[in-house]
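Of the protein chains in this complex, all but one are displayed in their positions.
A and B label the chains in the order they appear, each numbered from 1.
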Amino acid sequence: MSFSRRQTLAIMAGSGLSVMLGGRMALATPTEELIANFTGGAEITGEGLTLTAPEIAENGNTVPVEVDAPGAEAIILLATGNPNPDVGVFHFGPLAGAQMASTRIRLAGTQEVVAIAKMSDGSFARAAQEVKVTIGGCGG
Amino acid sequence: MRQMLRTGAAWAALGLAGSAALAPTAMAQETNLVINDEIEIVTRAPAPEHMEYVREIFSGWEYRSPETQTLQMDDFENPGMIGVDNARADFDTAMGADGQSCASCHDTPEALEGVRAVYPKWDEAKGEVQTLEMQVNECVTERAGAEAWDYTGDRMTEMVALISSVSRGMPVNVAIDGPAQETWEQGKEIYYTRYGQLELACANCHEDNYDNMIRADHLSQGQINGFPTYRLKNGKLNAVHDRFKGCVRDTRAETFAPGSPEFVALELYVASRGNGLSVEGPSVRN
């Protein structure tokens, strides 16, 4: 059996494509995996989570971020563009005065910051914001 | 086409340079710096008379983003105050053979209120202009008989931050005449001298182009009333001579050493460009 040059190219392209697709389907991104672990695979349909972060961060080393989800049991915070996207998980106890928290986080570059809240009724809510991280002019 | 692009860029540069005479954009918001709802900080003031090319002076705080500015408004949120707390403990720590501490002579850090505002300062006995770091080391070595502290080490920088913190809100007021004048002139000479492969003087960025962007950075006037400064970039208190070193290095020059006569002179001159702003250290910058 012999193939023409064109056929050979077509077969190679096709098999390459299927390998790529296969790899893609088998491996979720680290962010997707972390979200799946947090939700147990449940759909994220709820509302009521607010994520506050600056549109432009002067320095990626210290970026103020606040999450707020009235009635949440826990909120996971993810920096999707970091080498390891997980930032932290806030669990709220019975004496939490509100289901909110602020902290300061590291962002490796301009990226989307994502939060997922687990509500007390078992539903999940998502919020996201793009934060532009500027690269300074002077190392100083 | 290339010619057109170049012309366009030139026009854009001109437009930007034109805005240098105006106040920093942050001013439009009319935010004022008050620390702990208590200490009012002067962040803009008329330029001292000796400055020929600048009418108004601005603290570096004016050029930072609202998020960074907020960090300095409350000592609890200002991570630089961690260093101040360390130094407060160090103030009472015995040094040298006789077990003397800063407190042996000065009682409390508050007794040093006003000191930061007038340094660098002429020292009659030594016959030279001394920075606060040099004065601290004089105390450490000559009074306490201990080994000198590293000029820009954490221990020194935190002590300077503590001494600075008790003068916050007081106007910077360094003397530039009398015996200090010669050193001041030397500092001015350095300020206007182009260094390095990039041939940049301090003035090229901080006098000719403040309020412009250098890549993504908002250029300030290079005031030092906020030093030592907690920088978000390295998460620690930074000494003023280390900042000078960083600037000179960025011109691709061999830099002067922290504590060198050149940087002492430059510090006196740059401090005098901030006469009238408040002592702000430890400040928070990017």
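What we mean here is this: a residue touches a chain if its C-beta (ideal position, glycine included) is under 8 Å from a C-beta of that chain, and two chains touch if they have at least 3 such contacts.
The rule we apply is simple: contacts and distances are computed from a predicted model.
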- Unshown chain, UniProt name, "Polysulfide reductase", "Energy-coupling factor transporter ATP-binding protein EcfA2", "3-isopropylmalate dehydratase small subunit" or "Sulfur oxidation protein SoxZ"? "Sulfur oxidation protein SoxZ"
- From A:Ala28, A:Ala42, A:Ala98 or A:Ile135, the answer for touching the chain not displayed is A:Ala98
- In subunit A, positions touching the absent partner: 61-63, 66, 79, 82-84, 86-98, 100-107
- Item | In subunit B, positions touching the absent partner | 76-77, 79, 82, 85-86, 235-236
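Just so it is clear, only the chains that are shown with their structure count from here on.
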- Note on the structure: dist(centroid_CA(subunit A), centroid_CA(subunit B)) in Å evaluates to 39
- Item | subunit A to subunit B touching residues, read off their complex | 54, 56-59, 61-64, 134-140
- Query: In their complex, what parts of subunit B are in touch with subunit A?
  - Reply: 64-65, 67-68, 213-217, 219, 231-235, 243, 246-247, 249-250, 286
